[in-house]
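Every protein chain except one is present and positioned as in the full complex.
We call the chains A and B, going by the order they appear; numbering starts again at 1 in every chain.
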Amino acid sequence: MPTRALPLFGTRRSLRVLERNALVYRSQWLMLLSGFFEPLFYLLSIGIGLNHLVGAISVHGRLVNYATFVAPGMLATSAMNGAMIDSIFNTFFKLKISHTYDALLATPLEVEDVALGEVWWALVRAAIYAASFIVCMVLLGDAGSPWVVLCWPGAILTSFAFSCLGLAACTYIRSWQDFDLVTLVQLPLFLFSATFFPITLYPKWLGAIVSVSPLYQSATLLRGLALGQFDWIMVGRSAYLVILAFVGLHVASRRFRKILTP
Amino acid sequence: MTPTTHATQRQPRWLRSWWYHAAFYAQTWRGSVASSILFPILYLASLGVGVGHLVTAHTGLVEGQTYLHFIAPSLLATTTMQLGEGESLWPVLASVKWIRTYHAAAATPLEPDDILFGKLAWVATRAFVTSIIYTIIVGCFGALTSWWSLTLPLIGVLITLAFSAPLVAYAAAAQSDASFTTLYRFAFVPMFLFSATFYPVSAYPGYLRPVVQFFPLYHGVALVRAAAYGRGSLAIQLAHVAVLVGLAVTGVLWGRRTMRRRLTD
Partner (left out) sequence: MTNDYVLEARRLVKRFGDFEAVRGIDLSIERGESFGFLGPNGAGKTSTMRMISAVSQPTEGTITIFGLDPSTHGPEIRQRLGIVPQEDSLELELSVRLNLEMFGRYFDLPRRVVRERATELLEFTQLSERANEKVDNLSGGMKRRLTIARGLINRPEILILDEPTTGLDPQARHLLWDRLYRLKREGVTLIITTHYMDEAEQLCDRLVVMDRGTIVAEGAPRSLIDRYSTREVVELRFASDNHEAFHDRLAPFAERLEILPDRVLLYVHEGDATLREIHASGITPSSALVRRSSLEDVFLHLTGRSLSD
């Protein structure tokens, strides 16, 4: 009897997909480990050079140094990039190149289980990466407040949203060439989602556009959490990410079904 | 289909390999145009204009330049470095192992050396074109103040080759791409961040500055800045050039060995 965990989006069998991925990646633990260093390098570089050049920045009346301002945005970006790489690149490979899923579907697993299983896996990785990033922030003195621990669930939520969106996007990719389009979305999000400077620097109309960016919502949410500046808008930002996640998952499930069981 | 000999055109063999790479690129260029032209502009807009605003408010000029003008030339160096990296690891391993198109080429009159030189010549060509476009963009942002800027495209080619030649050699000998990601994370990313790209080398404590000089990209960045503003002594610039040329030449010599071994064993 299948136990329905999420009625619309697959069953507990999706955990088998998680297991499979964990087994496959076990041999690549070094790569997982090395993912820890990238944010460390970024934070270190900003701390060495830009803290001094940019000086303190005011966030809701509190002055923080530049690295403290940027770190939550970098955390959000790394959650986004990690989720996108896993759910787009790796899933594309399994979906269209190695036909891993065709083999999975020869078992009791349903298409929705496969899609959901990929999301579980993305979340497990996200949790590991986010935790190591937060440790880096604390070690380098960029944490802002003890509330920084709340960035952990915040970053996992970010990963959840982006892996569901990525999973949906992945089904529309035709060949490796299309991956350039993915970067074409990723990079502007990274550079202009108020990650490197406050949204107040933009003209009003541009700021309105930026505020639609899920990365902006995530970065601002994480910054608030890191500094312990809580307000009700945070609920709205989180809800926005959750809605995006479910829309993505819904589209992904339908598209997976169309591709795998035509 | 009777065997006939044809009048040959006497095109040098390495040039045929260059043509092949060019013809392939002509079919697949769309994505890379975005990454080599649009991305530097986005970086300039975000870091140069956005962060530059913050820097100007707090510090004013950096080494006598606005922050935008300070980082604009160095992005030419990072872009050409990334071009060299991107063209040289996975594409080469695919050609010698996964799809084996270089083996197919080696079954024609081409020798391994011809394939290697054709590849590097093609990468250099791309670097040259990208650098010209990028120099114009940087010029539009007002960051070029010296006639020495005209040498920027050549410096771009030099930086690309300093990375591409050793990496092609390495990839031609590689058995899998497992080490490539590690190379990115532990060599290319730190180099990108710590080669005095986004702030002056004076930001480092004195004991770290000699360490920074071990990064090949640091020499590229220094050279590019000197050319953009027409500053610094010629002797020091020649030393930077020598480091990059040394890397490129070492890479070519190494690549001749690995490519031959890969294709003829």
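Everything below uses one rule, namely that a residue touches a chain if its C-beta (ideal position, glycine included) is under 8 Å from a C-beta of that chain, and two chains touch if they have at least 3 such contacts.
Quick caveat: nothing in here was measured; it's all calculated off a predicted structure.
Looking at the complete complex, one finds that the omitted chain is in touch with A, B. The chain that is not drawn here is touched, among residues B:Leu93, B:Ala106 or B:Val252, by B:Ala106. When the full complex is taken into account, the listed residue touching the unshown chain is B:Leu263, out of B:Leu89, B:Val243 or B:Leu263. Across B:Arg16, B:His58, B:Arg209 or B:Arg231, the single residue that touches the chain missing here is B:Arg16.
By the touch definition given at the top, subunit B reaches the unshown chain through residues 1-6, 8-11, 13, 16-17, 19-20, 23-24, 27-28, 99-101, 103-111, 263-265. What subunit A contributes to its contact with the hidden chain is residues 175-177.
The criterion applied here is as follows: only the chains that are shown with their structure count from here on.
Distance from the subunit A centre to the subunit B centre is 30 Å, each centre being the mean of its Cα atoms.
Here subunit B touches subunit A in the complex through residues 28, 30-32, 34-35, 38-39, 42-43, 45-47, 50-51, 53-55, 57-59, 62, 67, 181-182, 185-186, 189-190, 193-194, 198-200, 203-204, going by the rule given at the top. Across the complex, subunit B is touched by residues 30-31, 34-35, 37-38, 41-42, 44-45, 48-50, 52-55, 57, 66, 177, 179-181, 183-184, 187-188, 191-192, 196-197, 201 of subunit A.
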